[in-house]
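Attaching a single structure in structure tokens format; questions to follow.
All protein chains but one are shown in place.
Which chain is which? They are A, B, C and D, in the order written, and residues in each are numbered from 1.
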Amino acid sequence: MLHIEFLTDLGAKVTVDVDSADKLLDVQRQYGRLGWTSGQVPVGGYQFPLDNEHDFDWTLIGARKWTNPEGEEMVIHKGHAYRRRELEAVDSRKMKLPAAVKYSRGAKSTDPDHLREKSDGEFEYVTLAIFRGGKRQERYAIPGGAQGQGSRSAPSAAQRPAPAPRPAPRPAAAPQDEEAPF
Amino acid sequence: MLHIEFLTDLGAKVTVDVDSADKLLDVQRQYGRLGWTSGQVPVGGYQFPLDNEHDFDWTLIGARKWTNPEGEEMVIHKGHAYRRRELEAVDSRKMKLPAAVKYSRGAKSTDPDHLREKSDGEFEYVTLAIFRGGKRQERYAIPGGAQGQGSRSAPSAAQRPAPAPRPAPRPAAAPQDEEAPF
Amino acid sequence: MLHIEFLTDLGAKVTVDVDSADKLLDVQRQYGRLGWTSGQVPVGGYQFPLDNEHDFDWTLIGARKWTNPEGEEMVIHKGHAYRRRELEAVDSRKMKLPAAVKYSRGAKSTDPDHLREKSDGEFEYVTLAIFRGGKRQERYAIPGGAQGQGSRSAPSAAQRPAPAPRPAPRPAAAPQDEEAPF
Amino acid sequence: MLHIEFLTDLGAKVTVDVDSADKLLDVQRQYGRLGWTSGQVPVGGYQFPLDNEHDFDWTLIGARKWTNPEGEEMVIHKGHAYRRRELEAVDSRKMKLPAAVKYSRGAKSTDPDHLREKSDGEFEYVTLAIFRGGKRQERYAIPGGAQGQGSRSAPSAAQRPAPAPRPAPRPAAAPQDEEAPF
Partner (left out) sequence: MLHIEFLTDLGAKVTVDVDSADKLLDVQRQYGRLGWTSGQVPVGGYQFPLDNEHDFDWTLIGARKWTNPEGEEMVIHKGHAYRRRELEAVDSRKMKLPAAVKYSRGAKSTDPDHLREKSDGEFEYVTLAIFRGGKRQERYAIPGGAQGQGSRSAPSAAQRPAPAPRPAPRPAAAPQDEEAPF
């Protein structure tokens, strides 16, 4: 028997019994749909393969997709709204980084230091998840495909546009980042 | 089977077994009535829909209503008294925020930094809960209606007065904020 | 079934199963007698009604009474000795506080910042418990009365002397505060 | 039923079920022999009666005796080596302290601030345990006597030499303190 510890949408600490290890992700999906989370967001954000991004099952981490009033694709997690950013590959003498998609938000004054990442200028942000490199893992995908999740259908990997140049986070827009719908 | 971890009114760490997920809120109400809490108050306070404010069941988070000697409606949580404040909507070029009701108190010297929110001037406060936007969730309401809870009947959503201009916290009153009845 | 988590007198983390909620305080008394504690002392100390002070059952929080060689009534908790102090009521324009009894000790260099309370001058102290206001709760009392606990019989509420003026902690005596008998 | 939470020699968090409270110390001995520990070393170190020092069962806290290549009696706990120091009684106008035996080591740069104790000069140390005053508790002793534990037989309380003057920690030797055998 396994036991998984959640923080509910009301912030309560609740452990759920799970019959066997192969049912664990199902239980995470079931309660994640209610906004329950288990464990902390890793420092620097969750790391997933890039090829899992288009149909990633956000319920696995207690998050959900949301399209904001301006039509932007965002992800809600624990009351914070994270914006999707495409980072193009870096290939300089000093650093070699594959293309990535990152979900991040502007830092709030109440975020602890170790979660704040510095960017250009004085802007600081917090990352929920980064999709980069790696090999697609089927178990992270929405069961039955991406239909029905989120507010607009995700483009397939083939359709995904070439990423724009690695954008600086948008300081002006940052405060809005932080206002999640309920 | 589920297991919910509480901090009792005596500060003890006690886990209670719960038969099924649909009984969880009942158990939270049952023990919350004794002042037991589960988990931490989220940084920035609990977030609930505005339409849940008038009959919100404070036992869900181990809190209760209290009317202070001056006749003000307050909420007691873990020995602290929080004052109800109505925040009017903000609609400027820089920020767009719906109307809200906030329960907060002046910060004490023993409050950790990450809970202190800055306000105008040097005043700092700590928020227990904020009710803003969203869609009413029936499961957060007092079962059977608001009667019998709290010390005066809460106005219905329709009766609620238009919020006053977003008030600055009242520094002069802050020390009293912090003295909760037992 | 409930489960209460203790820190034993040897500092081990031990959980004890409890059949039902109404047996919880008995279990806390039983293990508290051995010096086991559950949870942390709340920041600022435990808060109890003043009318519970004379026959408070200190085993509920893993503490016990002790009369030091100078004949002073103290309380031992986790190897620290706390001195009893009577605080008289405050009724000024700025603050209104009922009379209280406080058990506190001088701060040690190893005490974390958030537990240190400032006093007059540079003296800092740590509070175990404060008895103030409120309504007596029978369940906090020593079962069968105060006889047999502690080293001298506690005066009844009626006999208790009018509190002396709110005393400043005694800096000179502070180092001795911290030396508890085993 | 009780449940005790250990940190194994591999650093894993493992809980062990225990049938009844009177078997708890046996379980602590059994797993402590493997270097498993439960809970944290209290700030300032474990406190035991002086009369328990000569045949103290170090397995109770996951430690073991070790004689270093220079023939000094030390104690290994979680990969750190602690040196035995005898502190003579202090009886001044300002302070009154009974004789004690202390097991401590020089602080490492990675030790958290709240564990570092200041000494003469700039030297800082960390205490595992202090044996001082109190009344011998049989349950802390090695079952069957001190034979067979540690690398040399401990002198009985009667044979123990009068303690030398309270020595300053030896700064020059401190770095070696920290190199424990595996």
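Keep in mind that, in the parts below, a contact is a pair of C-beta atoms (placed from the backbone, for glycine too) under 8 Å apart; a residue touches a chain by one contact, two chains touch by 3 or more.
Predicted, not measured: the structure shown is a model, and the values here were computed from it.
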For the chain left out of this view, which of A:Ile61, A:Met74 or A:Leu87 touches it? A:Ile61
Chain A, residues in touch with the chain not shown (by the definition above): 1-5, 15, 18, 21, 24, 28, 38-44, 46-49, 60-61, 94-97, 114-115, 117-118, 132-135
Which parts of chain D are in contact with the chain that was left out? 3, 7-8, 10-17, 31, 78-79, 108-112, 175-176, 179, 181-182
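By our rule, only the chains that are shown with their structure count from here on.
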How far is the middle of chain A from the middle of chain C, if each middle is the mean of its Cα atoms, in Å? 46
Whole-Å gap between the CA centroids of chain A and chain B: 29
Connecting every touching chain pair, does the picture come out as line, ring, star, complete or other? line
Pairs of chains found to touch, sorted by chain label: A-B, B-C, C-D
